[in-house]
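So that we are looking at the same thing, I have put the structure below in structure tokens.
All protein chains of the complex are present and in place, except for one that has been dropped.
When the chains are written out, they are named A, B and C in that same order, and each has its own residue count from 1.
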Amino acid sequence: MSKVKINKVVVAYSGGLDTSVIIPWLKENYDCEVVAFVADVGQGEEELNGVEEKAKASGASECYVADLKEQMVAEYIYPTLKTGACYEGKYLLGTSMARPIIAKAQVELARQVGADALCHGCTGKGNDQVRFEGAFAALAPDLHVIAPWREWDLVSREECLDYLAERNIPCTASLTKIYSRDANAWHVSTEGGVLENTWNAPNDDCWVWTVAPESAPDTPEYVTLKVEKGEVVWVDGEDMTPYNALVYLNQKGAEHGIGRIDIVENRLVGMKSRGCYETPGGTIMMEALRAVEQLVLDKTSFEFREELGVKASQLVYDGRWFTPLCQSILAASNELAQDVSGEVVIKLYKGQATVTQKRSSNSLYSEEFATFGADEVYDQSHAEGFIRLYSLSSRIRALKNQN
Amino acid sequence: MSKVKINKVVVAYSGGLDTSVIIPWLKENYDCEVVAFVADVGQGEEELNGVEEKAKASGASECYVADLKEQMVAEYIYPTLKTGACYEGKYLLGTSMARPIIAKAQVELARQVGADALCHGCTGKGNDQVRFEGAFAALAPDLHVIAPWREWDLVSREECLDYLAERNIPCTASLTKIYSRDANAWHVSTEGGVLENTWNAPNDDCWVWTVAPESAPDTPEYVTLKVEKGEVVWVDGEDMTPYNALVYLNQKGAEHGIGRIDIVENRLVGMKSRGCYETPGGTIMMEALRAVEQLVLDKTSFEFREELGVKASQLVYDGRWFTPLCQSILAASNELAQDVSGEVVIKLYKGQATVTQKRSSNSLYSEEFATFGADEVYDQSHAEGFIRLYSLSSRIRALKNQN
Amino acid sequence: MSKVKINKVVVAYSGGLDTSVIIPWLKENYDCEVVAFVADVGQGEEELNGVEEKAKASGASECYVADLKEQMVAEYIYPTLKTGACYEGKYLLGTSMARPIIAKAQVELARQVGADALCHGCTGKGNDQVRFEGAFAALAPDLHVIAPWREWDLVSREECLDYLAERNIPCTASLTKIYSRDANAWHVSTEGGVLENTWNAPNDDCWVWTVAPESAPDTPEYVTLKVEKGEVVWVDGEDMTPYNALVYLNQKGAEHGIGRIDIVENRLVGMKSRGCYETPGGTIMMEALRAVEQLVLDKTSFEFREELGVKASQLVYDGRWFTPLCQSILAASNELAQDVSGEVVIKLYKGQATVTQKRSSNSLYSEEFATFGADEVYDQSHAEGFIRLYSLSSRIRALKNQN
Partner (left out) sequence: MSKVKINKVVVAYSGGLDTSVIIPWLKENYDCEVVAFVADVGQGEEELNGVEEKAKASGASECYVADLKEQMVAEYIYPTLKTGACYEGKYLLGTSMARPIIAKAQVELARQVGADALCHGCTGKGNDQVRFEGAFAALAPDLHVIAPWREWDLVSREECLDYLAERNIPCTASLTKIYSRDANAWHVSTEGGVLENTWNAPNDDCWVWTVAPESAPDTPEYVTLKVEKGEVVWVDGEDMTPYNALVYLNQKGAEHGIGRIDIVENRLVGMKSRGCYETPGGTIMMEALRAVEQLVLDKTSFEFREELGVKASQLVYDGRWFTPLCQSILAASNELAQDVSGEVVIKLYKGQATVTQKRSSNSLYSEEFATFGADEVYDQSHAEGFIRLYSLSSRIRALKNQN
């Protein structure tokens, strides 16, 4: 296949083995300048330390690191949380939510440096390629997209390491790597190894951030969160930015083994895969929001929020963030979240985050209404009329059938 | 209000204080024969022991006890489980699912004994009145319905006890009762008392069946379940009937503090209430079914099953079992459940039921497809075409916007 | 029943027989001042002429007429149109959309004049009582609501006329009235008479505004509409306000027999009713919006808009305008409507409004992409990859089943 002519490409660079190979490969195969883009989405110092030097050592002309941590939580995670999205009932979308913000920042850098192409290091079997390229299509339809994993013929870590060695590019990556991992401020995921057989239980080394529930403290710990319009704004006595709240809760949650998920999920590309995900802080935030909703959303609003959650989980997972449909769903859930303000206490114990107390000034719960005495707002005699009309079509249908 | 003329009424009788008052009240106020109907839905021996004598001592001409336990699990709970219904994201519908089967059996008895009226002891503020009367409307629109709590002027336990004492009807009920409870094979619910303030954490005595996670064994226990077409058919080495499987899992779950829920929910009648629910065996069953679904349902089927679950949770909660809509939903979820067969291992530990192993002969998961090597079914080069078409409308829209 | 104590009540007054009786009845039964409120929602001069004198002659202390025509189209009808709402597939919600705006203005007047009660003249079998009182509950939960038709014992026109005659209140209403009608700028509805048997075809006199298709001109007429962000802003060469556009299109449509509907519908109160509705201009507007959507909404957005339409049709019909759920739906559809701008030509002929030409600067349709030659954006070879992944789970499932 003849390659298109590229002058300058911005590559989403992680510092890992794959993207270290990609830089020289791009230069050789496209004869173009390669600019490395590193998104700091909270993946941790270990990955970020020295990443610029590494990129340049691999042949990048420049390396830009963008701190997207606060923006990711505020503009991608919090809106998603308001929808209640939880993919296939379990997965809190940690990797999915990071992709659109990285892609967007990458496009912005490409515009800034005058690049005519974008490159990512996602494999051809996963979701991330679709998420990146879906964002690129919506934000930069004019830029060329290069997906080396679908182009080159390297198929193993060994070949990648050889590729670098042949070019004298330093690399500290090990020859074998049992698990495939992805981390950001919200979660860390682990795939591969023992997990490839669904009849295997996860090993201890499938978990990165959280202690095993069995190793968690024998005494529960309690955290208190304040939620305003569907967003966590204050934890344990302190106002916190979205990212700081997440970091704080991650630490608390991890200590108590909170937020472990072991799931077989449907990838967008038609196959199933299995992963172990850890979302300690996110699990606590999710519980908090849902608990406040219990107080403030009426029955039909709650049901619609659940429907929005199912839809949003698909859209976010499928990398459709920058679509009119996703924006419409977010507008709807944001509207519902206007009442979602309150305070909750959450007990952390041996892998579980359990809301034990909750209150809200918007609460529709009222002790007087709910208890079984008389009150002014609710007249028990109204129930008869309600029931008669509520079941009227059943009654008419049954009467017809009796005739 | 002048009462309609009733000859014989069948009352849903529990042996508790309320229904003990209802029998003489019906006789005095409607001058009719009162037949007591007791549904054994697994509420326990304590409630059932001597219930016939009690009914007659209260003035019932006859008392029929119907064992509905197997039928309830097989015909009401299992179909609901296939939908994934979980009301407002938390509540496994324990009380809701029992109502239609009790109402149906009560109607059948009324036909058998030639009664012209049906009576229940539900209050005017709750959901159960709607569930009973919704079923009555669909099954016996010609029978009169009497709801004493909406008619009489007794408003306290004390008045009820006095009512019985004045008539020399023996009653062992205590003057004070902190909590309002409902139990069947599937769950036990607790409302009232300390729970009436949502800012109070539940007390220890809010929980009936399950130990506190803190008091559960320090060592996990594992159970293995076989699921066929969406139904649990075998547990830990033995074929089991639906009810027996539930009893077995209830015991295991309760020992490990599984299935506690503390929720503020929207009642159908427009107000919110708070309850603590315990569903130990049901929680384990739910995890098992959802885990097998992870293996066998494709992406769009899974999403639809989630939507069906949201809808079914509303219909079952709202007492709309005997409606064309509910039957349509159940037909849809039953169709999806045809592939839901497999085996799961579930770890029980300190309040959590966690699936650790799962397999199915219908599994769409395949190690070869999911891993990142080459295979025959999936050609990575297909991904490019997929992505291009999948994001084509985004691309076109973005190109238009650039012009 | 002892009446609550009322000082001043604002009654939604139409000038018809019912509300003319209501004024003296309120004064006699509640011993209170009665303020008449007349909402001009485009029902026509005939109803409005002399309405203030009539109200005062009936005993109202004051009569306020509010011109709500522009506001109704701009703030209630246009937002609803964006959702595509069409109740039970047919009914364009003419009466439903007028109720919340009338109720809201009535509440505002009550605040202004210091009233402590609100009154409407809707019967106890219809939807409108729920719509009015639903709005009152949301906007003025502290004000008392009086619904005379559910209180008094007048059951016929004759009794109403006698009631007025006994009190020497002038009234020009006729003794018999075959049909029950409701009109506003958007539509006129006709119920009763021959329509009460669904096996009767409508008579000629069931239709008020529109000519029969058979009597419409033998030559088609064409109108051109400009739509901006989902709203009609220009018709046949002229910028028009929402209300003026509607009036203009009503006239054109009526001349060509456009917008007749004969439907049996489910009322909110559990029974079915039959009505003939005429919505000439609205039908044309609906066609225009849906046609522009064909050009600009992508596949998944279009499907969601259809789902929003189904939901909105229920909410608007059910009088739930002032609820968080309805506002959430409207936020979602408004977001989708941001692209819905364009121009359409509509042919009016013998009862049908047919879009014959359409264009939009946001159109995702592109001659080059759609035709079967080669192009740059769409590479036919991509289709293979798309299809392979799109049907991958089917293929895996089928392969499993073959083994």
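The criterion applied here is as follows: a contact is a pair of C-beta atoms (placed from the backbone, for glycine too) under 8 Å apart; a residue touches a chain by one contact, two chains touch by 3 or more.
Being a predicted model, the structure only gives us computed values, none of them experimental.
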{"item": "Contact residue for the chain not shown (choose from A:Lys8, A:Lys90 or A:His382)", "value": "A:His382"}
{"item": "Residue touching the undisplayed chain, where the options are B:Thr80, B:Ser333 or B:Gln380", "value": "B:Ser333"}
{"item": "Missing-chain contacts mapped onto chain C", "value": "84, 88-89, 123-125, 129-130, 133-134, 137-142, 147, 149-150, 155, 180, 192, 196-202, 213-214, 218, 220, 262-266, 268-274, 290, 294-295, 297-299, 302-303, 306-307, 310, 314, 322-324, 345, 349-352, 354-359, 363-367, 369-374, 378, 380-381, 383-384, 386-387, 390-392, 394-399, 402"}
{"item": "Residue numbers in chain B that touch the chain omitted from display", "value": "266, 269-271, 297-298, 300-301, 304, 311, 320, 323-325, 327-329, 331-336, 338-339, 389-393, 396"}
{"item": "For chain A, residues in touch with the removed chain", "value": "298-299, 339, 361-364, 366, 369, 377-379, 381-386, 388-390, 392-397, 399-400"}
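Just so we're on the same page, only the chains that are shown with their structure count from here on.
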{"item": "Chain-level touch network, classified as line, ring, star, complete or other", "value": "complete"}
{"item": "Rounded Å distance between chain B and chain C, as computed from the means of their C-alpha atoms", "value": "40"}
{"item": "Chain A-chain B separation of Cα centroids, rounded to whole Å", "value": "32"}
{"item": "Numbers and ranges of chain A residues touching at least 2 other chains", "value": "266, 269-271, 297-298, 323-324, 390-392, 396"}
